[in-house]
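Below: the structure, in structure tokens.
Shown here: the complex without one of its protein chains, the others still in place.
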């Protein structure tokens, strides 16, 4: 059924997000290593090499997409779509005023019962 | 959460009365004990199952569920009301009435008990007393739309359309964007002969709810009827005197509305089987 | 701190009795006003005749005080605050609750300030910027000390705010151990001007609602619904302005 498919897709997208996050961490670690290294060789105003920046941005993009796709089915927010879920039966049911000795009692008779009291 | 719990929640939220399905869905849950997966909603599920069970006449199931609820919420007014309801179902309205009276004695503002007392009157066929009681209930709780709806229902059952229309206006005031109430109001007005109001309300229905079938049937019916009456002149058409059409739109607009309804209905019915489609097309005089 | 919070919660439960139940007439009075509000708000959704009928009825009822709980008090000057024993109770209740909040808090704070003022309580395991100095070292006037060190008073405040989650966990969401609520309550009280539980003068409110209703110019929302529907279903280009009769 669709629900199992759904949870499968969710799992995959979660996995991708985790991997992307690891990549992001890795890029952060690389950046730190690089800065330490350039400090130790005494270079002024070090700017990060392009591969680290790309790794970071790419991981961010992948992670964003994976997380967005992983939230499951989106639901419409318009009032009309919300009302579509109801029917005349539901709107007009008036649950507080339901009566229980209706035709069903004749169609499917009850076993004789005694009055039920609260203990 | 299991799929049957999800379905139960859906039925609960729609407030449709489908006791047979509720029992069928809940039976395995009750037997296996997996009902506790519902988390915080578990008590709501129990209440739902209880009401379905007394509706279906499954008194043993109802008793078992009620015992669980009693153990958890002994002394609660909401559970006490359930005791009253099960007595109604097994045919002891006097016992039920006693319970509700007790609840009201303890707390005169208990709306659930007041409503059950009115339902009890209805179940005994005493419609006119029920109406009186409901009117006095609404004098206090003027913003209870469910009660206004019930009053409209009772008036309709007694053939009092103008009074029912008043109740529905009250409901519309509270929920102006719910097209079902506009629909009911339109039908009441049509029945009373207020065709102009009926047409406008039907239009409101299709404005709020795209391609609403009842709405377009109503528009077609009302627009054609008004055209018929106005073109024959007020005097000639039989029993046209009790129709109200003064505020209806002009002839050209009416014709366009009727045509729009025809078009939409044809489109809506395009996917149905032959017999239905042919009948509807014949009805639309295509 | 936690124990004090729990103690406070239990004490509050003990001291606050059942909130006074409104009786049927109170509800009737309130709902009548609500009905007027709904009518004023959504008047355009019902036909004009229906609106006028309701307006007439409600205005008359407000004028006559049909829905007033105590019809005799209609012509009296604004009711005396202290006259109604129920109001007394409500006010006492509020006072009790507030005392409950303030007393232990001031006690603990005083105690801490007395014994530990100028003491450093803990050292944070991570470095922080200078900006946090104000937050972490209140009560200590040493501009050069590393921000890692937290003064006792600051620690108290951090706890006060931080324990909210812990209380929610052990006492349930709606607990009264949380001290911060009292603080917000205290700060908003002045702004509100009116204490909760102060009786409202329904006669006055009814009369002003009557004025509100009587000045409404009613136009049925469905006057030009034909045009709107035709536009919605693509049968017409623009909406004509509704022509008022």
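As written, the chain order gives the labels A, B and C, with residue 1 at the start of each chain.
Note that in this section a contact is a pair of C-beta atoms (placed from the backbone, for glycine too) under 8 Å apart; a residue touches a chain by one contact, two chains touch by 3 or more.
Here is the rule we use: contacts and distances are computed from a predicted model.
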| item | value |
| --- | --- |
| Missing subunit (named according to UniProt) among the choices "MPN domain-containing protein", "DNA replication complex GINS protein PSF3", "Ribosomal RNA-processing protein 43" or "tRNA (adenine(58)-N(1))-methyltransferase" | "MPN domain-containing protein" |
| Shown chains touched by the chain that is not drawn here | A, B |
| Which residue of B:50, B:137, B:190 or B:243 touches the chain not shown here | B:190 |
| Selected from B:43, B:127 or B:145 as touching the chain missing from the view | B:127 |
| Residues in chain B touching the chain absent from view | 17, 20, 55, 125, 127, 156-159, 184, 186-188, 190-191, 198, 213-214, 217-218, 221-222, 268-269, 271-273, 275-276, 278-280, 282-283 |
| On chain A, residues whose C-beta touches the chain left out of the figure | 87-89, 92, 98-99, 101-109 |
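Convention: only the chains that are shown with their structure count from here on.
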| item | value |
| --- | --- |
| Interface hub residues of chain B, defined as touching at least two other chains | 210 |
| Shared interface positions of chain A, touching two or more other chains | none |
| Residues of chain C that touch chain B when the two form their complex | 21-24, 27-28, 31-32, 34-35, 38-39, 42-43, 45-47, 50, 54, 220-222, 225-226, 228-230, 232-233, 235-236 |
| Interface residues, chain B side, partner chain C - complex | 107-109, 139-143, 166, 169, 172-174, 176, 197, 200-201, 203-204, 206-207, 210, 249, 253, 256-257, 260, 264 |
| Contacting residues of chain B [partner chain A, same complex] | 3, 13-17, 51, 54-57, 59, 63, 66, 70, 79-80, 83, 85-93, 95, 99, 111-112, 115-116, 118-119, 122-123, 146-147, 149-150, 153, 177-181, 183-184, 208-210 |
